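I'd like to ask some things about the structure below.
For this depiction, one protein chain was excluded, whereas all remaining protein chains were kept in their positions.
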Amino acid sequence: MKKVLGILILLIVVCFVTAVSNENFFSAYNMQNVIRLTSLFGIISIGVAFVIISGGIDLSIGSVICLVGSLLPYLLVEHGFSVPAALLLVGTISIAIGLFHGLLITKLKLQPFVVTLCGLLIYRGIARGITQDETQGFGTAYKGLRYLATGKIDLPFIEGFKLPVPFLIMLGLAIVAAFFLNKTIFGRYLKAIGNNEAAARYSGIKTDRVVIMSYVICSFLAGVGGVLFALDINSVQPEGIGNFYELYAIAAAVLGGCSIRGGEGSILGVVIGAALMRVLRNSITMLGIPSQLEFAIIGVVILIGVITDELVKRYAIQRRATQQAKQNAE
Amino acid sequence: MKKVLGILILLIVVCFVTAVSNENFFSAYNMQNVIRLTSLFGIISIGVAFVIISGGIDLSIGSVICLVGSLLPYLLVEHGFSVPAALLLVGTISIAIGLFHGLLITKLKLQPFVVTLCGLLIYRGIARGITQDETQGFGTAYKGLRYLATGKIDLPFIEGFKLPVPFLIMLGLAIVAAFFLNKTIFGRYLKAIGNNEAAARYSGIKTDRVVIMSYVICSFLAGVGGVLFALDINSVQPEGIGNFYELYAIAAAVLGGCSIRGGEGSILGVVIGAALMRVLRNSITMLGIPSQLEFAIIGVVILIGVITDELVKRYAIQRRATQQAKQNAE
Amino acid sequence: GCNQDKKITTSETSGSKSEKKKTVAYVTNGIASFWVIAQKGAEKAGTDLDVNVEVRMPPKGVSDQKRMVQELLAQGVDGIAISPIDPDNQNDLLQEIADNSILITQDSDAPESPRQCYIGMDNYKAGRMCGELVKEALPDGGEIMLFVGRLGQANARLRRQGVIDEVMGRSDDNTRYDKPGEPIKNDKYTILDTRLDDFDFPQAKANAQDAIAKYPNLKCMVGLFAYNPPLCLEAIRDAGKLNEIKVVSFDEEGPSLQGIIDGTVVGTVVQNPYQYGYESVRVLKALAEGDKSVIPENKIIHIPARKITKKNVKEFWAELKSLVDDVDQKEEGKAKSEKEASKPADDSKTTEKKKAAKSDE
Partner (left out) sequence: MSNSNLTHSTPLLEVQNITKQFPGVKALNRVSLTLNKGEVLAVIGENGAGKSTLMKILAGVQTPDSGTLLINGNKVPILNVEEALNHGIALIHQELNLSENLDIAANIYLGREPTTCGIINQKQTYIESEKHLKQVGLKLSPHTLVGNLTVGQQQMVEIAKALSIKARILIMDEPTSSLSLHESEALFSVIRELKAQGVSIIYISHRLGEVNELADRVVVLRDGENAGDLDRDSISHDQMVQMMVGRAVSQFFPHTSHEPGEVVLEVKHLRTPANPKHQISFALKRNEIVGISGLVGAGRTELMQVLFGIDALRSGSISVNGQQIHIQSSKDAIKAGLALVPEDRKLQGLILEMAVRENMSLASVSRDQGPLGIINFLKERNLTAEMISALNIKTPNDRQIVQFLSGGNQQKVVLGKWLAMHPAVLLLDEPTRGVDVGAKEEIYHLMVELASKGMAILFVSSDLEEILGISDRVLVMHEGQLTGELSREDMSEEAIMQLATGQTHKTVVT
């Protein structure tokens, strides 16, 4: 909770500063956009959080988004698949990808970094091969389906502001994820494995299964993200879509308190981390900072975030030590 | 050595297959190109190998290439720096970046993945900010300097084939690197730290210094790479140059036998790994495979490489076990 | 470079709406020096016509473009001139612009969208012009390679198809699509392949080199994105084949123009990005003020592409410089640095541009 607090404060500060210098920041329209994008990135960040908590890493997220995102319109528009069939197929593919990663990592003991780096290269390549680099899109059709990504829902009490549908999807996924992570044995095992794999194994946990599961979840949520991104932008360039998204997702997870060393992390934190990343990009425009500096600023903010976090942690430890010393002295 | 053997065989096989189906593969001209690019990528891969052996990771290489690669022509052409002054400045910058990473990682105990991920975002941002996203180039001037990247040297006995100058640079750097890694206490310490940081510290090694040094080497070689890339292509677009190069460098190092877990690696292997990556891309063109599939093929080859490596290792262990069992039985 | 000072004025403006100074936005489809020239035109129009101009260059494709547009809309701009990356599928976004502001398209059209008008040229036609240059370069036929960053973009596709159709002597049909990977032949010409580099410059050069290595009889290289021809030229120069392989270029990069002067580049097809920028701002301003007379009957303001060859390259380059200089002088105001004299002549154009950019800081 404490870790989440820090990032939450940072988020509020950024929002506040931006709002002060540009009143349009809090306009319903802008907020809707920020929330929609936060939701999309939030979904993939939640996925990667599971892998990070288990002590692994997934660099293939962007490419999974690319593959799923290009396949969905490709199957629907070019091959006339029905919507459920196409969704089922891309869902299966993303789960299969996670399974593949998980099996290589647990059964063959390959390093997650290497396996998913290969994935990063392969899945985009496959997407480009299948689509022949042709931009995929739904044109003006599939309005119903696209409602998932672009739809907005009226809120009963707030004038003007409508809640983007992806936010509801993200919210649902986040609640389920938080539930699994904190209340079920799966989450318990995941944390135990991330901290000390051998200890978990010696306790009779089938660690391989849990690790595989985390990669499946990650790839599946990347797939969900891919579907929503495709539906949102309606124009999927296989060469371009999702490039570097794995890094944004990982950064959001780290900002949200996941430790790359494994064992630690909260879903709420990850969602706030994703929100911070999006709000930052939005603020940079709103504040009129040249877009070239966008990434530099995001990088600096993340760095400041982790440095402060580290310093606060140290300070807390020191304080605890002196307090204990005092108590002992009494 | 055994690890290097596997990748060497793979390299030879790829060369052989390509040569059989296209005789131009072994033409002097094509070889020169492949060797020149191998050398450029080899240099950055050697750098990241040091970091990987120390148990770290550097994701900022591509951005350092971008920063140095755009600053060099910017300083020379735009600001009229003299060549030595410009080289000195970009060299200092790349060393400073390494120092910065090293200090954050050792003194503040931040995770290398996170620190260098921020670096990835920041340095490219700075380069884009400074150059205002304008393409930088040397025009037709600086022929002497550009000789470093594009020059070729006649070989005494071989007709037609000329050795690209970057190869000599890479060779020199590789020999120095291999010497340091295998013959000096620095290399010994590096491997010790990669395997067990605490034990190294308990043996009186100033581990922080060694780790910082490895990041400095990595960033410096990325800077050298940036200079050579800029001189080679003569047209540096800050937004595009070096994207994903950190991943290629890491992949080359892993192919060459570096373990992401740290403690292991050979310079020869890394250079062969870099060569394999380049030859693969060249082969894909030579074999007339569509560009779209390029990355998928590279990814699959790396994956096959690491899987085979793992299986061979297992087999070797098993064989040793049975052999010993036999010996014991006698 | 993006115009920081302009944006600051924007936020001032939005702070006090009583001032009736309009703000219009110019959204590109990526980052390129081509767009920097367009930006100059747009900024020039901004100063000439007294409107605020916001220029946005999305670095990473469609999703960035969408985000940038939405952010502009959130700021309440009075009009947007956009170069849609994928017009067929960006209808929603374009609709969103039209609903909240004034939409015109530039550089790349979206005829199905509710745009008020289109400013630009026909990429397919420009491609055909490029094809004519190829035929000029190789009157006796030969082997041709095409190079481009990505094929996912409509402009790349149309240009490429234009080149192919012209060289193959086919009729006009911009819906045709020859898949890359297979050679396309007629009795005279062979278009061997189209290699993609994903904006990775070293790879773009490597692609050119690989092509030289693979096809000893290669006669002509066509670079469809601005950065491709200079890199092809580098590769050819390295290989010592300047006399054997001709380059046909697109857009007006300095080295390409220099190549035309030197005779290493046959010619280039240029758009008029400066004019795109200038016209877009002019039209938007007029529309924002309720003046619809600026829009022609067919809703298309053609700014035709031009073929630049040895014959007209000098004049063209001088014209280009004067356009850029014009902006420079206005913005920089005082004495230009004496450094300029010491700079290599062929590079002066880039130098100007950078100086302009710097003065924005």
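As written, the chains take the letters A, B and C, and residue 1 is the first residue of each chain.
Quick note on the criterion: a residue touches a chain if its C-beta (ideal position, glycine included) is under 8 Å from a C-beta of that chain, and two chains touch if they have at least 3 such contacts.
Keep in mind the model is a prediction, meaning the values are calculated, not measured.
By the touch rule given at the top, the unshown chain touches A, B in the complete complex. Of the candidate positions A:59, A:200, A:271 or A:306, contact with the unshown chain belongs to A:200.
Screening B:26, B:161, B:186 or B:244 against the full complex identifies B:186 as the residue touching the chain left out.
Here one chain is not drawn; of A:192, A:267 or A:280, the residue touching it is A:192. Residue positions on subunit A in contact with the hidden chain: 183-186, 188-189, 191-192, 194-196, 198-206, 263-264, 321-322, 325, 328-329, in rising order. Residues 183-186, 188, 191-192, 195-196, 198-206, 263-264, 317, 320-321, 324-325, 328 are the ones on subunit B that touch the missing chain.
FYI, only the chains that are shown with their structure count from here on.
Of all chains, C has its CA centroid at the greatest distance from the CA centroid of subunit B. Subunit A and subunit C have Cα centroids lying 35 Å from one another. Rounded to whole angstrom, the centroid-to-centroid distance between subunit A and subunit B, based on C-alpha atoms, equals 30 Å.
Of all residues in subunit C, those touching 2 or more other chains are 1-2, 57, 59, 180, 196, listed in ascending order. Counting partner chains per residue, subunit B has residues 132-133, 243, 290, 292 touching two or more of them. Listed in rising order, the residues of subunit A touching subunit B in the complex are 57, 59, 104, 108-111, 113-115, 117-126, 128-129, 132-133, 238, 243, 247, 250-251, 254, 259-261, 290, 292-300, 302-303, 306-307, 310-311.
Those residues of subunit C whose C-beta lies close enough to touch subunit A in the complex are 1-2, 4, 7-8, 10-11, 14, 56-57, 59-63, 66-68, 70-76, 85-86, 88-93, 100, 150-154, 177, 179-180, 196, 198. Partner subunit C is touched in their complex by these residues of subunit A: 21-25, 27, 29-30, 33, 37, 132-140, 146, 150, 229, 232-241, 243-244, 281-282, 285-292.
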